[in-house]
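Apart from one protein chain that is not included, each protein chain of the complex appears where it belongs.
The block that comes next holds subunit A.
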Amino acid sequence: MNKQKVYNTIHYVLLIVLALATLLPVLWVVLSSFKPQSELFRVPLTFLPQKWTVQNYVSSLQAGNFPVYFSNTVFVAVVSTFITVMVNLMAGYALAKYIFKGRNLIFTIMIATLMIPLQVIMIPIFLQLKNFGMLNSLWGIIIPPAATPTGVFLARQYLVNLPDSLIEAARIDGAKEYSIFFRIILPMSKPIVATIAIFSFMWRWNDYLWPLIVITDNKKQTIQQALANFVGQLQINWSDLLAMTTIAIIPVIIVFLAFQRFFFSGIAAGSVKG
């Protein structure tokens, strides 16, 4: 029994040390963002701010376009998430509950495209967006990555397990196909809708490469782009930058805390990204 106790203690100590190594960097950034500019690099450094201030938040929110970047990002993340969920759920439904020619072929092609990372085709995508006049438009960020193979895969996986009898019964009652989808399937798909929505939101909020390709106009940029530009300057105003970084982190932490169980089940289900 004593041996067990020793093991447990080691186990906990190990976990705590590793957890600290994981969290301290984030805490250090967040706490530093509440230090006055004069204190940020003043020796001796202290973990907690000696004088707490929100001045950095005030100045970064007032400076330049930060509120614009923030609302651009909210718009992109929310609208993309809605479109992603609808487009993928409909496709997943078609693949799960209808039999038609080419069904397997379509599914196979979609899954195969999982292997093509955006980084590999960013040049032709840029040209394609240029052809469609979607450069420098938030829709250029929103639409192209809305159809995700993982989204279709997860939706199909979930919907296959719904009983066919529900759909049959509705058909016998004379329901139209689209109303079966919206009235019966959609309400029954809440867990998978939540999973797809959460991962889509997180990915869109954090994404940098799409906006980088699509947007050059300063007023259309997203938060991640703004942060990258800010850190690219010769003289970095770290106080403001840390405040902006913290603002960019808060939404994802909130979503995570609110929907934790969907995160872990979602990752386990499809090893999802986006």
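Assorted remarks:
Keep in mind that, in the parts below, a residue touches a chain if its C-beta (ideal position, glycine included) is under 8 Å from a C-beta of that chain, and two chains touch if they have at least 3 such contacts; residues count from 1.
Here is the rule we go by: contacts and distances are computed from a predicted model.
Candidate names were "Sugar ABC transporter permease", "Succinate dehydrogenase / fumarate reductase iron-sulfur subunit", "ATP phosphoribosyltransferase" or "Tryptophan synthase alpha chain", and the UniProt protein name of the unshown chain is "Sugar ABC transporter permease". Seen across the whole complex, the unshown chain contacts subunit A at 8, 11-12, 14-15, 18-19, 21-23, 25-26, 28-29, 32, 41, 43-45, 86-88, 90-91, 93-95, 97-100, 103, 106, 109-110, 113, 115-128, 130, 132, 143-147, 152, 164, 167-168, 171, 176-178, 181, 202, 205-209, 213, 224, 227-228, 231-232, 238, 241-242, 245, 248-249, 252-253, 256, 260, 263-264, 267-268, 271, 273.
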